[in-house]
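The following block contains the structure, expressed as structure tokens.
One protein chain omitted, others in place.
Naming follows writing order (A and B), and every chain is counted from residue 1.
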Amino acid sequence: MSLLNLDKISVAFGGLLAVSDFTFSMEDRELVGLIGPNGAGKTTVFNVITGYHIPISGKVTFAGRDITGRPPNYIAKLGISRTFQNIRLFSNLTVLENVMIASQMHSYPSYLHSLLRTSYFYREEDTIEKRAIKALEVVGLSKLKDEISKNLPYGDQRKLEIARAIATEPLLILLDEPAAGMNPRETEELIGIIRILRDDLGLTIFLIEHDMHVVMNICERIVVLNYGEIIAEGTPDEIKTKPEVLEAYLGSATIG
Amino acid sequence: MLDRLGKFQYPFLIICIVFIYGINLLSSYINPYYLQIIIFSGINIILAVSLNVINGLCGQFSLGHAGFMAVGAYLSAFLTYYYKVPFPIALIAGGLASGIIGIGVGIPTLRLRGDYLAIATLGMGEIIRVVLFNLDIVGGARGFPGIPKYTDFFWVYLIVMLVLLSSYNLLKSPQGRAILSIREDEIAAEAMGVDTTRFKIFAFVFGSFWAGVAGGLWAHYLQFLHPSSFTFMKSVEILVMIVLGGLGSIGGSAVSAVFLTFLPEALRYIKVIFNTTVDPRMVIYSLLLILTMLLRPQGLIGGYRRKVRDQ
Partner (left out) sequence: MISEILQQLINGIALGSIYALIALGYTMVYGILKLINFAHGDVYMVGAFAGYFAVTSFHWGIMPAFLFAMVVCAILGVSIERFAYRPLRMAPRIAALTTAIGVSFLLENLGVIIWSPTPRAFPQVLPLKIYEGIYQRFGVIVNNRQLVILSVSIGLMILLQFIVNRTKIGMAMRAVSFDRETAWMMGVNIDYVISFTFAIGSMLAAAGGVLVGIYFNRIDPLMGVMPGVKAFVAAVLGGIGSIPGAMAGGFILGIAEILVSAFIASTYRDAIAFAILIIILLVKPSGIFGTLTREKV
């Protein structure tokens, strides 16, 4: 049984069909890439999976459960986490606080405990903070934990988003253009981080990316989207040579 | 600040209560004029901090706080006047009623964006006022006189302590962080598992509960209630306090609440000196609002900054 299953998903905005008949599945611990020209509908697919858009038809199943149209926080609690194409950090909070909001997802002492400051509360706070710091260590940001997140350099902000996403201890993580705007060194670091996510943390990863160097390097399987439809699917080597893919990308990206 | 006490919160609270009680015993020796200002300062601290939880911490721009205050004021007065209910119970009942109204305001406004939310809450505050205006059992347009004077220094500052303590404890907790995340980026908060609906409603309930209690304190000090005390202007007065003190800064709102309670009295002296009948208070308020937003939007006193957990 696959971990994630999208069955004939179609999404419409007003009269415009952004995604049509998207059928796709992912197995546990796979690393799959989703590529396509700008506006192809990639982020829309992510948004459907994570509950931000309700599809007009089709079903999304995760770990055997039908999650179509469920609210984002419910889906997050089931074990799907994500980063955003345009960085969405909690800007005025510190790096550590950003991650703690995610790491606390599985440990909410009740209001009474919080207000009355019981020892249970302190134990939970400790757990939450430790979990957060571990996530920061994966991406190498633990030294900056008390920095205000909006003051971080761009590359670190992207890493922070990833740390935050893994702090919810998800089964599946959706990364939306994590390498966008990164220089070559940062991109190599990112590739390393993604490998750690898959190999050490056992995460299943679905990745949207324009940087072909990243995609070709780490993805086991690639899905190509254009105008909301899947036009090709296969290993990086297979995709590289498919004429439909080259045509869709003509003039917009370099492959290899 | 207060949260740094950690496990010492309880002893600290007890010491404070004893201290407040002691001062209360001496209160008859304090000049009644100053005592009044001190009492109003306390009530304003409660109002400011409670509004700050909704506006500053949760980022929901609520402009109807006077309505919550009114509900608590009228209900508690109604209970003590007609049914001789003991004061603490009347206060709590007033707070609970306001809290329920808070749910009533919070739920429909969940989907609304910033400015729409502001107007909706303004509208709800006004509806509450108009309803009270037409409710003859609590005096309606003629007002509600003869409320027993139960409020004193002890009650006011006991509740100030409770509000400050609970707000700080809330802030530095998972719930507090969740509330802040809603302010910062609601969409990302949802993706991280935060049930934004529940927390927004909680923020409204928390804020409205304490506003209701403040209303009860107010009613049992002035001994008279009239709906015209709870207009949009009143909501704006409280808004000025939290803007000045820094949206999201609990300590800041407390300080500016005190400052803005003393300020009109100080201005009274100006009137005497210049021998005018003009009351420049609201003009100064509005200038303060404008200048603060233009020059130092994070507030004159506090700011967004606070630490993540107890030391």
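Here is the rule we use: a contact is a pair of C-beta atoms (placed from the backbone, for glycine too) under 8 Å apart; a residue touches a chain by one contact, two chains touch by 3 or more.
This is a predicted model, so every value here is computed, not measured.
J.: Taking the whole complex into account, name the chains on display that the unshown chain touches.
T.: The omitted chain makes contact with A, B across the full complex.
J.: Can you tell me which of B:M161, B:I179, B:L239 or B:L260 touches the chain that was removed from the display?
T.: Among B:M161, B:I179, B:L239 or B:L260, only B:L239 touches the chain that is not shown.
J.: Among B:I20, B:I37, B:V85 or B:L112, single out the residue that touches the unshown chain.
T.: Checking each option in B:I20, B:I37, B:V85 or B:L112, the one touching the absent chain turns out to be B:L112.
J.: By the contact criterion defined above, which parts of chain B meet the unshown chain? Give residue numbers in ascending order.
T.: For chain B, the residues touching the absent chain are 55, 59, 61, 108-109, 111-112, 114-116, 118-120, 122-124, 126-127, 130-131, 133-134, 187, 233, 236, 239, 243, 247, 278-280, 282-283, 285-290, 293-294, 297.
J.: For chain A, which residues reach the chain that was dropped from this view?
T.: 43, 47, 52-53, 84, 86
The working rule: only the chains that are shown with their structure count from here on.
J.: What whole-Å value do you get for the distance between chain A and chain B if each is reduced to the mean of its CA atoms?
T.: One centre to the other, that is 41 Å.
J.: Under the definition above, what is the set of chain B residues touching chain A in their complex?
T.: Spelled out, the residues of chain B in touch with chain A are 6-7, 9, 166, 169-170, 173-178, 180-181, 184-185, 187-196, 202, 304-305, 308-310.
J.: Enumerate the contact residues on chain A facing chain B in the complex.
T.: Going through chain A, the ones touching chain B are 50-52, 71-73, 76-77, 81-82, 84, 88-94, 96-97, 100-102, 104-105, 107-109, 111, 114-117, 121-122, 124-125, 128-129, 148, 164-165, 168.
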